[in-house]
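With one protein chain held back, the other chains of the complex are shown just where they sit.
Coming up: chain A.
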Amino acid sequence: MDIKYWLQDKKNLVFLALVAVLLAMPFVLSLFRLTLLGKFICYAIVALGIDLIWGYTGILSLGHGVFFGLGAYAMAMYLKLEACGSALPEFMVTGGLTSLPAFWKPFASFPLAMLAVAGLPLLLALIVGFATFKNRIKGVYFSILSQALAWAFVTIFIGMQAYTGGSNGITGFTTLLGIQLQNPMNLVSFYYFAVAMLVLVYIFCTWLMSRGIGKILIAIRDGENRTYFTGYDSSKYKTFIYCISAVITGVAGAIYVLFAGMISPKELDIAFSVEMVIWVAVGGRGTLIGAVIGALLVNAMKTGISETMPDMWLYFIGMLFVLVVLFMPKGLTGVFVKLYERGKERFPAVRLPFGRRRSASMRGKGAIS
């Protein structure tokens, strides 16, 4: 990918500006707010993953919380074992276990736990993707199945209290590789780490979408059968991007644990999974910058509204779902692009700082449905 072309896409410039603002935040915000913003950045990474499969490929997954949860639980299990030392985690003691279950043992090692953060979502996505896309289960059927999957996982995680901490989840972490989690300076470094991950994932996504595979994914979104009959095995491409999306989501989940200090089945739930989709919808599906902005914006609003009028939040997000779908199908990015194009028509004499080259995502914009 040519850096010059990358910089010619104005959306990437907006992203860089956003990153600059995020980098300055530790100097402005209190530690409490910074932790919150750290969580939102994890959500933004998730939104990028959702955008890859929904915005670009047209697969609506309502079960991405599972991947988020798997990554987060893998991280949490490692942190818990480090916090407990040689003792048994307390929920296992109350659950009646006398020794560490076999599947917990690998999580005592940091490299293995990190492998699991990416590996578990990858494995599950591979199985689910292979099982559904291969059989041409698509559209809303896939959505319903993914939702059922999330529901099944939540049920299992709550039901197996002695092994997973039940509905309380896993909490009570102290250190990561000997680094104090609650230390302010360390939190700031975690924050910068999260921002760095966001930048990395964003660049990876733009790179992926600028390649041939990005075009094929958009083609699958806009007309799967035509793509299929043109000779592309759409199920392979869908499984591939589904796995990528799952890994991104899992990694985001793992970083999230550092900020949240706990993980519970709530983060796997259907409600949370669907909320992820609305972040992307608000920002603008099919544009990566839209996903990032949507995730940050919706969560900032969530915090603002929940703190002032907790009862109003569900009304607000509910209406947001309806209004965005009905009146802003391309999200905020769509609105901005429209205003921008209109302005360019009205004032053709104004020279724009960069050329007219458009990204792949813009080319397909007419066909989002």
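FYI, contacts are C-beta pairs under 8 Å (C-beta built on N, C-alpha and C of every residue); 3 or more make two chains touch, one makes a residue touch a chain; residues count from 1.
Basically, contacts and distances are computed from a predicted model.
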For the chain omitted from this view, which of "Iron-binding zinc finger CDGSH type domain-containing protein", "Urea ABC transporter permease subunit UrtB", "Signal transduction histidine kinase" or "Thiamine pyrophosphate-dependent enzyme" is its UniProt protein name? "Urea ABC transporter permease subunit UrtB"
Touching residue (missing chain; options A:12, A:57 or A:143): A:143
Out of A:184, A:329 or A:343, only one touches the absent chain, namely A:329
Touch with the omitted chain, as defined above, among A:41, A:270 or A:332: A:270
Absent-chain contact - pick from A:37, A:197 or A:281: A:281
Touching residues on chain A - with respect to the absent chain: 60, 131, 135-137, 139-141, 143-145, 147-149, 151-153, 155-156, 158-159, 224-225, 270, 274, 277-278, 281, 311, 314-315, 317-322, 325-326, 329, 369
